[in-house]
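One structure below.
Of the protein chains in this complex, all but one are displayed in their positions.
Which chain is which? They are A and B, in the order written, and residues in each are numbered from 1.
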Amino acid sequence: MAETRTIVALPITPRLGAVMRLRLFLILGVLIMWEATAASGLLFRDVVPSSVTVVRALVRLLIDPDFWGNFGVTAGEVLAALAIGATAGLAAGLLLGASRFLGRAYEPYLNSLAPTPKIIFFPVMIMAFGVYAGSKVAMGALSAFFPVALSTAGGMREVDAALVKVGRSFRLSTWQMVTKIYLPAIRVPVLNGMRLGFGVAVIGVLLAETKLSNQGLGYLVMQAYARFDMPQMYAILLVVFAVAVALNAGLGRLTEPRHRRT
Amino acid sequence: MSISRADHAPALVGAATLLGLFALLELAIRAGLVDRYVVPPPSDVVASFARIVTEEDIPHRFAQTALEGLGAAVLIALVGIPAGLLLYRHMVLRVAVQSWVAALAAAPLVLAYPLFLVIFGRSAMTIVMMGFISGVAPVTLKTLEGLSATRRVLIDVGRSLKLTPAQQFRLVLLPAAVPTIFVGLRLGLVFALINIVGLEFLINFGGLGQLINELAERYDLAGTYAAIAFVVLVSVLFFLALERTERWLRPGR
Partner (left out) sequence: MSDPTVVPWPRPVSAARPESVLTVDDILVRFQTRDASVTAVDRMTFDVRHGEFISVIGPSGCGKSTLFNVIGGLITPTSGLVTVAGEPIRGPHPAIGMVFQEESTFPWRTVLDNVAFPLEVRGVSRRVRLEKARDVVAMVGLTGFEGHYPSELSGGMRQRVSIARTLASEPKILLMDEPFAALDEQTRLLLGDKVLQIQQTLKQTTLLITHSITEAVQLSDRVVVMSYRPGRLKRIVDIDLPHPRTSEIMTSDAFGHYVAEIWGDLRDEASRGMAEAEASRGART
């Protein structure tokens, strides 16, 4: 068995050169198509500006302190939302996952609410937390809560029964059981839940900002749209996407199996 | 199979808790402990159901949101699954673009909606495309993951019986990948629905999202909550349908 594994595993790494060539080809292809569309004027009024214009707008954006101010507002809102939503989600998930009874009593409700778009609660959030950052944080926290709670509860049920028995046999207290057995055992599902939670929290905060606010990245995009400043809009999108993708990849890195330090 | 009384207990306790909370809320609001302009009394919400169904044309709006969701879901499946298959088949392509697709899945594409507005106008098309774009990447990634994770021995069974590549795909790879593909579809649909309803709400167009926006602007809070219940219903229906489809496509767990 072990032998067959090695023989199939061998040819599975293609040459790096071919990969790089294909990537270059794809990037060039997209750029050329983009420029062609920009030059043709098929899409009216600068919807597709030349990439040179976009790069220029990007540079202008990156040196604009006002942009970084708004960036900070959104980043702060998202982080606060994630902290609140993930903590609450973790607590709820631990509780629901630890008790079969509680899980069966309350999880169906969580399951139905989880895929519901949370933006519909925004009017309510405005009523409860005001028109400023509070309602945005609440939006994000509400969004992040569900994936973390459900993923944690699911992870709790998957914990190896043998580990729990080991903990019991050493007469661990409830707190020790949570911190020494359960939390390390559910690390990966919790992190996966947080990754998803981060994704939906960002969407929640940004949607809320575009709907009603006077600061933040969502607000900035709406400003650019109102001025029909497409290059600036693309520039903001590029920065936001880059940051979100990097953070998501960072969270993903944490879920990879641990290796010994060499 | 006999269902004992004990099996119902958790569900009963859950429902009882919910009703209890509503009752408590009602009392708190009546006693003036909770601001009724933030949380309307549950009895008002229940009473407003009939009103919004008749006066706000709920059936039509419900159908519109559901159809936008369905359109996006069909597009997501029609593009996302074959894309995953393409990446599975072509090694070099997979190594080259898998991380790009993952990036697409992680990017908050919703911020680009003004762009869609400019291209497709303030129409259902914008909403469906937004839903599609934000939900397609997870499906592609999960399809690829599911196909790649097909157990070696099942593929060997197929090889030992000399299956053609088409048979190998239809009879072994695809059924083996179905559960993972559906994990992707569920994920994609969550993102699609967030964007669809969110966009209806933001651009004040179309179905239930717009209704919530309008009711909120009129400070009709009881109506807003009642309308929220219908959005929850849409998403519950979608996920039930997805579960049914999966069980039909892939029996035997």
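By our rule, contacts are C-beta pairs under 8 Å (C-beta built on N, C-alpha and C of every residue); 3 or more make two chains touch, one makes a residue touch a chain.
Note that the coordinates shown come from a computational prediction; the quantities given were computed from them, not determined experimentally.
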Full-complex contact with the absent chain, from B:35, B:57 or B:156: B:156
Missing-partner contacts on subunit B, residue numbers: 151, 153-154, 156-157, 159-163, 167, 171-172, 175-176, 178, 250-253
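Assume only the chains that are shown with their structure count from here on.
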Length of the line joining the C-alpha centres of subunit A and subunit B, rounded to whole Å: 17
Touching residues on subunit B, where the partner in the complex is subunit A: 9-11, 13-14, 17-18, 37-39, 91-93, 95-97, 102-103, 106-115, 117-119, 152, 186-187, 189-191, 193-198, 201-202, 208-209, 212-213, 215-216, 221, 224-225, 227-228, 231-232, 235-236, 238-239
Subunit B-touching residues of subunit A, taken from the complex the two chains share: 4-5, 8, 12, 14, 18-19, 22-23, 26, 43, 45, 47, 100-106, 108-109, 112-124, 126-128, 196, 199-200, 202-203, 206-207, 210-211, 217-218, 221-222, 224-225, 230, 233, 236-237, 240-241, 244-245, 248-249
